[in-house]
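In this view, the complex is presented without one of its protein chains, the others remaining in place.
Now for chain A:
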Amino acid sequence: MLRKELIGRESESIVVKIKPEEVRRFAEATGVPYNDRVPPTFVGTLLHASIDGVELPIVGMIHGEQKITYSRQLRIGETISYKKRVKDIYDRSGKLGKMTFIVLETIGYDLTGELVFSSSSIIIAQGKEDA
């Protein structure tokens, strides 16, 4: 399924514009007023960076943790370049059997190369079918 050799593997850089209509739709879906600000968890929708060998979702996987750090506010209308990377993969045994933890990091820069945000997700896959 997911092996340790994947650690360090990166996606291509994806360039996206933070479109007002997408931010509005996100705000409406999450139940917050739409204003000139991008809701902080909007960067969780930047899902288009795919990493070779990491096919998500895996059946039964769940989202364990999420961290998002901004070095400045993300603005509507600006263009961001982001990249995803496999930061870590490790197994743990619990009462439900073997589980695989996948740590994915997404880093976003603006067009001047300034860091805007970094985000890290821990995905937990139940290890019914072995790696």
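We adopt the following convention: a residue touches a chain if its C-beta (ideal position, glycine included) is under 8 Å from a C-beta of that chain, and two chains touch if they have at least 3 such contacts; residues count from 1.
Everything below uses one rule, namely that contacts and distances are computed from a predicted model.
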item	value
Name under which UniProt lists the unshown chain, selected from "Cytochrome c domain-containing protein", "Glycoside hydrolase family 9 domain-containing protein", "Anti-sigma factor" or "Bifunctional enoyl-CoA hydratase/phosphate acetyltransferase"	"Bifunctional enoyl-CoA hydratase/phosphate acetyltransferase"
Residue of A:K4, A:K17 or A:H63 in touch with the missing chain, whole complex considered	A:H63
On chain A, residues whose C-beta touches the chain left out of the figure	22, 25-26, 28-32, 37, 39-41, 44-45, 47-48, 57, 59-60, 62-71, 73, 126
